[in-house]
Structures are given as structure tokens and as C-alpha cells.
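With one protein chain held back, the other chains of the complex are shown just where they sit.
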Amino acid sequence: MVLFVGKRLVLFGFMLLGLLTIMFLITNVAPGDPAKLMAGQNATQDMVETIRREYGLDKSLPEQYAVYIGGVLRGDLGRSIVSTKPVVDELLRYFPATLELVLVAMGLGILIGVPFGMLSAVYRDSWIDHATRIFSVSGVALPAFWFGLLLQLYFAVHLEWLPVSGRLELITPPPEPITRLYLVDSLLRGEFDTFREALQHIILPALVLSFPCLASILRVNRAEMLEVLQSDYIVAARANGIPAFRIITVYALKNAMLPTLAIIGLRFGWMLGSTVLVETVFDWPGIGLYAVQSALYSDFKPVLGVTLLIGFCFIFINFLIDLAYGWLDPRLRTQ
Amino acid sequence: MASDTTSVAPTGWRARHAGTIRQWRLYAHLFRRSFSSMLGLFLVVLFLVLAAAGPALAPYPEDTMGAVHLDNRLKPPSLTHPFGTDEMGNDILSRVIVGTRTSLWIGLIITGVAALIGVPLGIFAGYMGGRIREVIMRITDVFLSVPGLALALAIVASLGPGITNCVIALSLVWWPGYVRLIDSKTLALKEELYIEAARAIGARTPRILFHHILPNCVSPLIVKASMDMGMAILSAASLGFIGLGAKPPSPEWGAMISVARSYMPDWWWYALFPGLAIYLTVLGFNLFGDGLRDILDPKSRGR
Partner (left out) sequence: MKKFVMLGLAAALLSTAALPAAAFERVGDRKVIVFGGRQQVPVIDPHVRYDWSIRMMQQSLYDAMAKYNGNPAKIEPWLAQKWESSPDAKTWTFHLVKNAKFHNGDPVDAEAVRYSFERGLKLNKGVAWMLKDVLDPSGIEVVDAHTVRFNLKSSYAPFISWIPWWYIVNPKQVKANEVDGDYGQKWLTENAAGSGPFKTKRWEQNVLYELVAVDDYWKGWPQGEKNRPAGIIYKIIREPAAQKAALQRGEADIVEGLTPDDYDQIKSTKGIVVQSHAGMTTFGIKFNTQTGPTKDINLRKAIAYAVDYDSFVKVYNGAAILETSPFPQGMQGHIDVPERPKQDLAKAKEYLAKSAYPNGGIELDYYHVAGLEEARRIGLVLLDNLSKLNIKVNVTPEQWPNMVAKGSKPDTAPNMTSVYVTPISTDPDAVAYQYHRNAWGQYFAMSHYDNPDVNALIDRARTLGKWEERAPLYAEIQKKIVADQPEVFGMIQNRRWAHRDYLKGFAFSPVRFTGEVDLYPLWIDAK
């Protein structure tokens, strides 16, 4: 087992280094010059050079790469040329917003996806199954940005039930930070009005973000349930007269959960990627919006930072899933 | 497979291909039985027809090439303009129709390039195994470790906006999926008895790859490609929405929504219809691919 974990750790490190290298190369083929932008419209050439020197953009590409890798090892992802601040600090500031959004969306995905997956497996080929199928394919096909706009139009503008965008009302002060997740912090601080506001603001973006994930959870859960329901011990349980409801919720669901968990892990990283769209639509101050804004200014260090962070989360979760599988299934360890 | 000559003299095309025909009949029957598959087929055919005959069907074809009718701006849907007009006074219906063509080629190129890169690498990795496979698969994993959209965003941001760069970025992001698929399929096939047999009687590697392994990869490939068509179109539209996609005046759905967004909520039709087009297209390809999978690859149904 130690060997297995060790091997996976080496692989984990290799993946991160590879990701770093690829991303560094990709973001450095740019013809644009962010230094020029930040120096200001009237800046002279030597003023631009001042900025290029300050951000190390005057060095050769291999040198910049070496500096960057060295920095990453010390936990430094460079500086954003737009805000002049270290990318790490900015990621720390924006990530909690994204995390909160993704967690709520994931919660929605599970709460809706699992029961419906179960229903459609139990009532296979019924109208429920068909409706669920179209619904789940729809979930993947809906353009998140468009769906978001429609929800805003209906629930925020037309019905005025929910706010259009943002994390809180225009000028509500956020709760004193503990976890930096507003929903949690406001509860811990006992600020229930702020909690309600935060909840109202997160509903629409989380719903939009959860849709594709919900669809895949639903489908995986359905497939696994189908398989489990046909297995011998369920048939035996049924023969023994255990009530159907109990069989489904206790025995079958339990066994169908592991692959479902795996897909949840996979979808988590994927959701982090989709925040790029959802946060843009809902003006949600997280890493997705940060990446888009920086990309539009050709400010690459933040783009690089966000991609690395998402990649890291993704690889890390897969690493955990790998370990979980290895632990559950000893055969995998010897491979 | 059908080209193999046999010693028995064939009598007519039908008789010779009786087996294949029967197989396809069964496929067609299975496909027809499923409502969602037929819905998918319908949407895909509609999409293809609009893409093929777009300019001929559009009521105001000149509006799709950047005409300017500033007196006719932002008119709500009416009989003359069923989808309303945009901020330049152009007919949105025409632009949506002609946008299908843009979307079609975006989808085709992205999936095509991805398959062209991914399939050979996948077969190679799966068949050769060992170190080579290890290297290929690890590189693939690195690409797969970042969600496609985030990676594409970084690439387009650095190449600069524009539809070509968008397509390049998405193609670069898309191929690893094919490597994974084909690699696992090849790995499984390699152990099959008939491949062993072919190898035993001295068939050379290229022959095995092209005559035995590749044909057996076709059905999962078709399924994946048809699903990916939709997803590629969706991703390109997403980049267009962020503001990194197609350039005016060529009508592209995502870019249309990106502009339309600042006209929400009062001029809602401007964003509604292009989005609906994206949704139906992607839905169509997904349902269609799903249906194909059910009949071509019944074991994985529901995955």
C-alpha cells in the first residue's frame, strides 16, 4: 500500500509539472504586450521598459520559465500586471467565492440527481425514465451562459424574486471572515439577514452550474442502480420479502454510491472550469471571473494561476479517488 | 470486412450483403423505437439542412453579411421579422439560420482535428503498450487534468480572439478524449483471439491495425464524434460569449448572445433565439449520439 501511494504521489508531481510547463508555453506565445497596456496610453518606450523589467518580462523565455518554476516551488505564482499584486493573494481572495458556488451547486446536483437516477432505474422504460433521459441530456446541452441569462430575465427581472447578480446586495458588508464562505460565516456570526441575502444570491448561479453535473450524476446513478438491482443478492433480498423501498434505498443505493462518488469527484473539477461562464453571467467575484477579466487584458500570470489551481484541484481529487479505489480493491495496487 | 472474397460465387448484391442488411435493419428498428433518438435525428437533420441551404432560406440574406439598417433597430418579433431585429437593424432569424453553417464547420473541424490527432495516438499507445504507451497516456492525462474550457480560455487569450484561434484552441483541448477512448478499445481488442491468430499467421502490424483494430473502433468513435459535435459547438459558443470568439459580421451564435447581453432585459429576443439555436443543436447531437450508442454499443447504455 505504501508503494502504491508513493507511486501515485510521484505521478501526481509529474502531472503538476507537466501542466505547469504546458500552460507556461501556451500563455507565452502571445503577441500582446500587457506591459504596454499597464504603462498607460501615453507612456514612452522607456516607461514600458520600466514595467517590463519590474515584472521580469524583459528576460528570455527559458529564464522566465526557470524563475516561474522556482517561484511556484516557493508558493509564488508571480504578480498580476493589472492589479500589481501577487497572484497567490488574489487567488486566495477569489477562490472562496468560487468554492462556495461550486459546493452549493454540487449539493443541488446530488440532491436532485441521485433520487431521480434511482427513480428512473426502478421505473425503467416508463415515462419517468424517458423524461429523465431527455432532461439529463438537456442538462449537458444547455448553454450555461444563455440559461443563466434566461433565469435572470425571469426570476430576477420579471418576477423580482431573486437578485440579478453579485454575492450580496450592492453595499451589504460581508460577514467577518472565518471561512470566507458567506453562507457559513453569516450563520456562524448569527447574521441571519446576511445569510438570507447570500442564499438568494447563490440560488440562480448554483442552479445553472449544477445542471450538467446533475445530468451526469443522474445517468451514472441510474446505470449503477440498474446493475445492482439485477444482482443476485438483491434478488435474494426480494425473495426474502424485504420491502421494495427498503431494498432500493438501503441495499441498492449503498452499492451504487461508489461510482456515483467517483463521477462527483470528476465533475467537481469540471465545474471549477465552468465557473468561467457562470461567474461572468452572474458577476460572481470568483476565480472564473478573475480569469476572464485577466484574459481580456492579456494579463497571463493570473490566467496561468487560475488554470493551475483548477488543474491542481482536479488532479488532487482524482488522486484521492485513485487511493480510495486502491484501498477498496487490492487488485489495483499490484498493477 | 465486406471486401473479403470467398470461394462461393455471390448472387447479386442483396444476397451477398444479406447479413449486413439484416444488421442495419435491426439497428434502424431499434433506433426508431426510441423517441429521444428520433428527436435527436430530427434536430440533426434540421441543422444540416439549414447549414446546407442557409443563405437561400434566410429571409434577409444581406443582413448576415453586415448590412446596416439603423432605422430598423431592436424591433420586437413580428411577421416581417419573426425573431425581431438586432442593434444594427438586422433580421435575427436570418442571422440565426446562417449561423448554423458557422457552427457546423466549427464542430466538424474541432472533432475532425481532435480525432485525427487522438485516434492514431490512441491506437499506437494501446497496441505498442509499455513505455511508449506510458508516455503518451501521461501527456494525455496532463491535458485532461484541466477542464477544457479553462484551458481553451488560456490558449485563446494568448493567441488573441477570433474564430480561427478559437477552433485551434478547442482542437488542442479536444484530442485527449480520443486517445483515451481508442487506447482502451485497442487494449481490449489486442487480447482477442482473432488478433492473436492474425499475428500468429504472420500478419504485419500495419495490417493488423488497419484491418482488424481500426474497424472495430469505428462504432465507439462514431458515437463519441456525434456527441462531441454538439459539445464542440457549445464550447465555441461559450468562448464567443466571453468575447473571444467569432468576429463580426459573420453570424455566430455565442458572439450574438455576448452582444445581446447588454440589451437584456428590455430587448430579450435578441439573446433568446441564438441561445435556443445552440441548445437545440447540442441537444440534437447528444440525443442522436446517445441513440447510436444504445444500438451500437448496448453494454454501455446509461453511462
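Quick notes on this structure:
Per-chain residue numbering starts at 1, and chain names A and B are given in the order in which the chains are listed.
The rule is simple: contacts are C-beta pairs under 8 Å (C-beta built on N, C-alpha and C of every residue); 3 or more make two chains touch, one makes a residue touch a chain.
These numbers were taken from a predicted model, which means no experiment stands behind them.
Of the candidate positions B:161, B:254 or B:284, contact with the unshown chain belongs to B:161. For the chain left out of this panel, the touching residue among A:62, A:75 or A:173 is A:173. Residues of chain A that touch the chain left out of the display are 30-34, 36-47, 50-51, 82-85, 90, 93, 111-112, 115-116, 157, 160-167, 169-171, 173-174, 196, 199-200, 203, 283, 285, 290, 293, 296-298. Chain B residues in contact with the hidden partner, per the touch definition given at the top, are 66-68, 70, 73-74, 87-88, 160-162, 243-244, 247-249, 259, 261-267.
As a convention for this text, only the chains that are shown with their structure count from here on.
Interface residues of chain A facing chain B in the complex, by the touch rule stated above, are 11, 14-15, 18-19, 22-23, 26-32, 130, 133-134, 137-138, 140-147, 149-150, 152-153, 157-158, 219-220, 222-223, 226, 269-270, 272-274, 276-277, 280, 291-292, 294-296, 298, 300, 303-304, 306-307, 310-311, 314-315, 318. Interface of chain B with chain A (complex): residues 35-36, 39, 138-139, 141-143, 145-151, 153-160, 230-231, 234, 237-238, 241-244, 254, 257, 261, 264-265, 268, 271-272, 274-275, 278-279, 282-283, 286-287, 290, 301-303.
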